[in-house]
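Here it is, the structure, as structure tokens.
Every protein chain of the complex appears in place save one, which is left out.
Entry: chain A
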Amino acid sequence: MTDATFSPDEDVAKAPAKGLTTADGRPLKQALARAQSHARWRAFFLVAPLLAFILLTFVVPIGQMLHRSVYNDGFTLHEDIGSGTQTPLMTNLKTWFKDNPAGTDPDEAAFAALAADLLVLREVKAAGQAGTRINYELSGSRSMFTKAARRAKKLEPPYKEAILDLDEDWGDPMLWRVMRDATSAYTANFYLAAMDRTKDVDGNVVSVNENRQVYVKLFTRTLMLSLLITFLCFLLAYPIAHLLATLPLAKSNLLMILVLLPFWTSLLVRTTSWMVLLQSQGVVNDALVSMGLLGDENRLQMMYNQLGTIIAMTHILLPFMVLPLYSVMRPINPSYVRAARSLGATSWTAFRRIYFPQTVPGIGAGALLVFILAVGYYITPALVGGADGQLISNLIAFHMQKSLNWSLAAALAALLLGGILLLYWLYDRLVGIDNLKLG
């Protein structure tokens, strides 16, 4: 109760060194922290659901993906689906690899270790899994594993001869190099593969065979197509956005709906509509033929190639360019251009020096948005792209769904992510992210 009788003057006089205190004597800083912590907790609880959602659906999967791109335990660990028991694989071989430096020719001891490990593979039925892991880097090796595991019980010393009898390729130094790498679950080999690189027998990084180089080419194509689509979107969107921004409100609202209507339509519907329009028996070709501009036998091939991908994606991504542009153009007062004109600038100079620079933040935002979306686009190129209209994401999907080489898919995706982050950083350095105007 004595606290209540404190006068502020006494208080300050008593403890000048401790800093300010509240009327009832508690340090001001403490009181402030306490008063604010309430608000802070409340704010935290408000955002907690979103935070949990993002964590669960975004951060964790991306983390897993990044982890999977450098981690593959196909050759080191088997987990029984039914019982969940985990069995380490290739333990003997691992020991031999540890004792012998890379490049050592596999001796009898090595083959003995291999035979012992094959026996384990047979017992836990993991030969396919282990073979698949090796097959990623050396095709044709999966069947060797399954075949050898089937006969693992009949193998007798000398193991080297016995195993080479099964298949001569077991003596391939390349196979031993791959197995040596695979006995460690952590590997950068998938990144090498994603960049069309591999290791040779001695472990040096080399380019893969020319006819197997696909990924770098595809990355380049994805990048070039995305740039082209971004540029086309810019060319088409700039006049539309300008019109939207300068028309009277009633008319511009109507036009805006025309821009947004496709935006609200399902992506799949829009893509299939383009298929209807572009196919060789489609609306565009039919119209050209019936107008006599095109012979019936020379119908244009506008789909299942890059052209189809470019046309459809440009149309689908157009609103992402129009909207940021519109949002920067709308507030630009027409008196700027008028002022420039009255100061002696031609309409072109007024546009170039006065209007255009003020729309650059919108161009930046739109271009970044369209480009990032285009780089990762999947459905449209899958449907209308054909063979040479495929983008990197289609290949990632292929490795996820068909070849089941998830580590390679993860490595490709991680490279894509890294590339986009790099571009974003570059954009921030050149234009500045605060200059971005999304609407």
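Observations on the model:
One rule holds in what follows: contacts are C-beta pairs under 8 Å (C-beta built on N, C-alpha and C of every residue); 3 or more make two chains touch, one makes a residue touch a chain; residues count from 1.
One rule holds for everything that comes next: contacts and distances are computed from a predicted model.
Hidden from the displayed complex is a chain whose UniProt protein name, among "Spermidine/putrescine import ATP-binding protein PotA", "Cysteine desulfurase", "Neutral metalloproteinase" or "diguanylate cyclase", is "Spermidine/putrescine import ATP-binding protein PotA".
Interface note for the absent chain: among A:Ala345, A:Ile379, A:Met400 or A:Leu423, the touching residue is A:Ala345. Note on the undisplayed chain: of the listed residues A:Gly103, A:Pro357 or A:Gly432, the one touching it is A:Pro357. The residue touching the chain not shown here, chosen from A:Asn204, A:Ser335 or A:Gln401, is A:Ser335. Listed for chain A, the residues touching the missing chain in the whole complex are 333, 335-336, 338-347, 349-350, 353-354, 357-358.
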